[in-house]
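In what follows, a structure is listed as structure tokens, so that the remarks can point back to it.
Every protein chain of the complex appears in place save one, which is left out.
Chain IDs A, B, C, D and E follow the sequence of writing; residue 1 opens each chain.
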Amino acid sequence: MDRVVTFGEIMLRLSPENNLRFVQADKFETAFGGAEANVAVSLANYGVDAAFVTKLPQHEIGQAAVNSLRRLGVDTSGIVRGGDRIGVYYYEKGAGQRSPKVIYDRTHSSIAEARRGDFDWDEIFDGASWFHFSGITPSLSAELADICLEACKTAKKKNMTVFCDLNYRRKLLSGEKFSATVEKLLEYADYIKDLLVDTRFDTDEQCAEAASGAAKRYGLKGVAVTRRFVDTNGEKNLSGMFAYGGKTYFGKKFTVCDVERVGGGDGFCGGLIYALLNKFEPQKAVDLALAASCLKYTIPGDFNSVSLDEVTALAFGGEECEIER
Amino acid sequence: MDRVVTFGEIMLRLSPENNLRFVQADKFETAFGGAEANVAVSLANYGVDAAFVTKLPQHEIGQAAVNSLRRLGVDTSGIVRGGDRIGVYYYEKGAGQRSPKVIYDRTHSSIAEARRGDFDWDEIFDGASWFHFSGITPSLSAELADICLEACKTAKKKNMTVFCDLNYRRKLLSGEKFSATVEKLLEYADYIKDLLVDTRFDTDEQCAEAASGAAKRYGLKGVAVTRRFVDTNGEKNLSGMFAYGGKTYFGKKFTVCDVERVGGGDGFCGGLIYALLNKFEPQKAVDLALAASCLKYTIPGDFNSVSLDEVTALAFGGEECEIER
Amino acid sequence: MDRVVTFGEIMLRLSPENNLRFVQADKFETAFGGAEANVAVSLANYGVDAAFVTKLPQHEIGQAAVNSLRRLGVDTSGIVRGGDRIGVYYYEKGAGQRSPKVIYDRTHSSIAEARRGDFDWDEIFDGASWFHFSGITPSLSAELADICLEACKTAKKKNMTVFCDLNYRRKLLSGEKFSATVEKLLEYADYIKDLLVDTRFDTDEQCAEAASGAAKRYGLKGVAVTRRFVDTNGEKNLSGMFAYGGKTYFGKKFTVCDVERVGGGDGFCGGLIYALLNKFEPQKAVDLALAASCLKYTIPGDFNSVSLDEVTALAFGGEECEIER
Amino acid sequence: MDRVVTFGEIMLRLSPENNLRFVQADKFETAFGGAEANVAVSLANYGVDAAFVTKLPQHEIGQAAVNSLRRLGVDTSGIVRGGDRIGVYYYEKGAGQRSPKVIYDRTHSSIAEARRGDFDWDEIFDGASWFHFSGITPSLSAELADICLEACKTAKKKNMTVFCDLNYRRKLLSGEKFSATVEKLLEYADYIKDLLVDTRFDTDEQCAEAASGAAKRYGLKGVAVTRRFVDTNGEKNLSGMFAYGGKTYFGKKFTVCDVERVGGGDGFCGGLIYALLNKFEPQKAVDLALAASCLKYTIPGDFNSVSLDEVTALAFGGEECEIER
Amino acid sequence: MDRVVTFGEIMLRLSPENNLRFVQADKFETAFGGAEANVAVSLANYGVDAAFVTKLPQHEIGQAAVNSLRRLGVDTSGIVRGGDRIGVYYYEKGAGQRSPKVIYDRTHSSIAEARRGDFDWDEIFDGASWFHFSGITPSLSAELADICLEACKTAKKKNMTVFCDLNYRRKLLSGEKFSATVEKLLEYADYIKDLLVDTRFDTDEQCAEAASGAAKRYGLKGVAVTRRFVDTNGEKNLSGMFAYGGKTYFGKKFTVCDVERVGGGDGFCGGLIYALLNKFEPQKAVDLALAASCLKYTIPGDFNSVSLDEVTALAFGGEECEIER
Partner (left out) sequence: MDRVVTFGEIMLRLSPENNLRFVQADKFETAFGGAEANVAVSLANYGVDAAFVTKLPQHEIGQAAVNSLRRLGVDTSGIVRGGDRIGVYYYEKGAGQRSPKVIYDRTHSSIAEARRGDFDWDEIFDGASWFHFSGITPSLSAELADICLEACKTAKKKNMTVFCDLNYRRKLLSGEKFSATVEKLLEYADYIKDLLVDTRFDTDEQCAEAASGAAKRYGLKGVAVTRRFVDTNGEKNLSGMFAYGGKTYFGKKFTVCDVERVGGGDGFCGGLIYALLNKFEPQKAVDLALAASCLKYTIPGDFNSVSLDEVTALAFGGEECEIER
């Protein structure tokens, strides 16, 4: 079986219950999540041997983060323990015209202050065939950018496939610094999701063109891009495309639901990697990835707790959702 | 006043809170419900003298089931106590493209293992004028099919009206076995809801035709059928019709809300029986039944906690729902 | 800085959690609110020096009401303590075709039984430039109508601007009595919201005409009216207009969300008063007021916990509500 | 089977969760209770045919009160519906040296404003053999004192046994007024609990002496008195005695637990009435009553949700409380 | 590192929140547990390689049980999936004189209906050095008794150490049948906890004598017995002893707290096995086991979520429990 290693930050997420605002809450629901951890969870749910690597403090809150991953079958044996804190993000759900809010408190976390010596990539990648990370990881510190580079180089030496979800975060780095940081890594990537420039595309076609361009420019096997847009009826829609082998494949569109806004992109990556590991045709791959992403919007928290059956039923079966009894 | 007796299984329902999945929950909301109990509750809410008959274990969880019915005014004096367990069903709400899930754990329940001697129908039906049960009850065991038959015969001997909600459950019996089981009982029925064959009708007209056919074939006074369908805007709609006296009456359609998916059909039966008890015209009867069913979708749990005023306001008044103050 | 004083009743609100009905609940969420308190909270949120005046019992529930206002920065130093009880209202959220329900238990509250000597308006209005109250306050008792009159007279003597939100409540007074009571006060008003007669207008134009008429008849500087209506797609919409200086200004329309139905009108008043205090053009004033009102529908409870930034972004920016990260 | 009718007020109780204070809470747990309703619940739990009579508003909160009683098997068919409000009491649990707090908001309730014509005692007492009320009921209004008198007279005419739990409440009436009010009723009583004068007795013997005195003075069959006291180890203890047939019987003492402080006295009455109905020896009667009271301290809410088995096991069996498995 | 395999049933536990009774609850807290699973969790917490073997249904509730173990680091790869249901037990906490209640609904569970072919002990025990099971497992069915025998024989063939916690459950088997069933297995055991006969010992000395006797009779290396007793101040105490090498070692006594009553014995076993694996002196072994057991009483749920540091601090350090800051 293929083994996928993902690397990044996992944070404690604190959210008011229901539709309460931060200033109204006297309880926070807790969850753990982060782009790469989310992908590892998706893959483990689909039966893939998935490992997540990070650095977390020794204390019980760090342990709870580890437990949240073990619970869903992710291999956590490569997680380094040490440092002072786990990053926190406060998350307030939106409603109607009220936007969701994120307050990050992630600086000085154990992973943000990790050092190169913390990770022995040769050992970590032992037996692994894929490496996944997102653009967030090298954005956390210059040292982490170096660590990612080392990981990418080791992965390529071992003939692993490298998947990078660019995932640009304005609050971490300026666009320029981000490009400079990530471009060095793209050289080692096989697949990417999203584009370096955080452009809003008006149509799927523009999107596809940019994706093909990126594939060519960086010599990538595949480039996937997703797009959320509001249609004339006010519904939120999700579309996606996958540029592969010189062609572009457009996935089946979905209207997304409003239970959760976090983790949709990671759900897409999880589905796409699963499809690629299992040699799906590009069209089927992007369909599966979009179905997985769409289901993520229905599940509270960062992790995409869906089974492979549920994803394939949505991707390739009908869209009904009656109770079976 | 008319007295209605309903007979069947009441289960403990365990559901994760809010939109959580089974694997995320660490609390289950509890409720009790079952097709026939739900109908008894509806009728009691409308002021009808309604009794529910079943078999439940002596222990406190069995008592809690009894209490849930007493609380809403259902006569529980005919409930037999004994046996080992109350059936359980685990229920996970759906959201967006994610389907609701039901896991049944109902075999070996006190009612499924009940014996003929447990119920003295002559005494149970003393003073009663209507008998309601659903196709689920005889599907639970061969002995229960016999018990239902005995109940039907006794009811007819006492000139009671018999209403059977076919309510086919694939997880209990194959279609063939179900037909064989229930057809014997239909001979005693005056009214049924739904049809033996679990066909998906594309139009209300097809539905109506099948209903009229069934009325004729089984010599029934009335046959009611409801249909849920998704319209072109993606909204879920509820329609229904009532074949009676050689004519078919189509009820007012409703777009249904997403608070709860369970108990809509039982809500319909409750409304229809109330209307028939009170000699409503067939058109008004089906309108009332559909309004009751529509309101059920707005109320968490199995029981239709609405008042007669609320149902008639929706059925025959406007559709506004402002706060009155 | 301008100082705004609002005067009225604040009640304890008790609501079942989620979508539960009163008869299902075994917990009530608590909140405090009332038309004028809600306006004071909005203004305090926007940075205005806002005070709320009422009478509340000495006991801890009365204190909790005071605390709910202090928490959000409202000056409560003018609240008189005494009397026997705080008014209560039970509130059940609606869903789909099920209407929300309000059960008032507000008679004999400390404020409803307040006496003229309880309030020294000269002192209360010291340093204040605006006075806001609603038609509810004089509807609570004849004595309160007199107290409002005294307050209005004092306000005018001090050259304050008087804003009255008519807010007719059928459950408190008949339409005739209400008109008789409030007309005496309108003589002192500069601005009103809504109209004496509780007419349902079919179009915004009818609304505007009536507003202009009222402005002329009572010699008012401005008259604002809002209107909720259901469009052909079944969506609930909010529109509003402001008659000022002989012209009528129509605000940007919003589709409103279903988190909360209470306090939308008060949110509008809060936004409008803020705009007028800050010399916004009439068009911008009504736009801001409608955006504030629209956001209120997204926030549980009576109080409009939004910041000025959020309101102006919605009023004058785009309508996007993505997570910024 | 004997039928017991109890008459009094049932209130909505609102309590902060866990150990929170009123000013910290943003949720209140709801329960319903009142001295006489609590006794009816105890008796229904023990299998006695028990009815509770009161007046409650038509609205859903009134209905929820009715349902809370039906749920536990109390006959509510004699409850009159009408009037404006249900009495409310806010209850804050104590902890350590922090006293529990009760804030009553019970004036103007439907029962407090009930009129003589509301209750037809002849009909209410049809088939009943015992009447129970407490000194709280005649304390609520002069009219209620008259209604109680009428009830007592009717009861005696019908040869019913009358039980009055004096239950003096300082917050309702002065001691003098209370004595004047209740003494008129004692003439019709067979049994009372507690004494007119709210004396703190230092020893059980003083208690017993006073009880015997009262029995003689008012010509009563039996007088029961309970006493809570703190022993030298700081534990709260419950003792009780029963003066009957010229002798005094001291019950088995219990150390009481701290889950709930409300309803202990009513639990005692429920146990005592059950014992007397079933012709227990006086010693066994007081033992059973004390065991029932002791168990009430372990159960949240006003109602004593214990079975007869549990009470008799504690009264006459050992005191172990291991899990049986 | 040593690897310990435990084998038995894991059930879904459903408990009312706080001190509520079954008939009051409308939510159940969920947990998973069972004697052998609890021991595996303890060992995993202490850093031991621990695996739990059982049979669970394929559905999501079965999966949630698996996840609960993975979360805490237990190896679940040997769990067989299939069968119809997971056993359920309803658990009501006691308080004061009110006993805790357990209602079992465990018959027909996947494990109770497991067949010999389901478990390949040769493979399961690959790399393992210890085998732990309790007397509950062979009590579930005759087939399971055979399966245990097969497991024991395989374990001995592989030179593994076998630990059996007798754990007699009256509700499963009569004492005689239990003895007959378990005695066959004792032949393969090295260590046992508790005794075949469910005697209540009045003193630790009687206990020790019986333990030594059992060690001799069955040729065991060690026999541990724990005893809960109430002292003269009403406090619940925990004592324990360990007969080993012809001597008896009495552990340090603890007063136990009242947070949780379930899992104390399993906590003891977890501590004892850890100590034996790590070659602790017998005295230290029983001290550690008792400290682990004592801490279990402080932790809600079946699983003993304590760290080795915490257990050793209590066993061998002081008893203070101030906040360190």
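A few comments on the model shown:
The criterion applied here is as follows: a residue touches a chain if its C-beta (ideal position, glycine included) is under 8 Å from a C-beta of that chain, and two chains touch if they have at least 3 such contacts.
What you see is a predicted model; the values in this text were computed from it and never measured.
Looking at D:262, D:275 or D:306, the residue that reaches the missing chain in the full complex is D:262. Of the residues in chain E, those that touch the hidden partner chain are 18, 72, 233, 235, 254-260, 291, 294-295, 297-301, 305-306, 310, 314, 319-325. The omitted chain makes contact with chain C at the following residues, 67-68, 70-73.
Residues of chain A in touch with the missing chain: 14, 17, 21-23, 25-31, 59-61, 63-64, 67, 84-85, 88, 90, 92, 101, 103, 105, 107-108.
In the analysis below, only the chains that are shown with their structure count from here on.
Mean C-alpha positions place chain D and chain E at a centre distance of 45 Å. Contact with two or more other chains is made by residues 18, 72, 233 of chain A.
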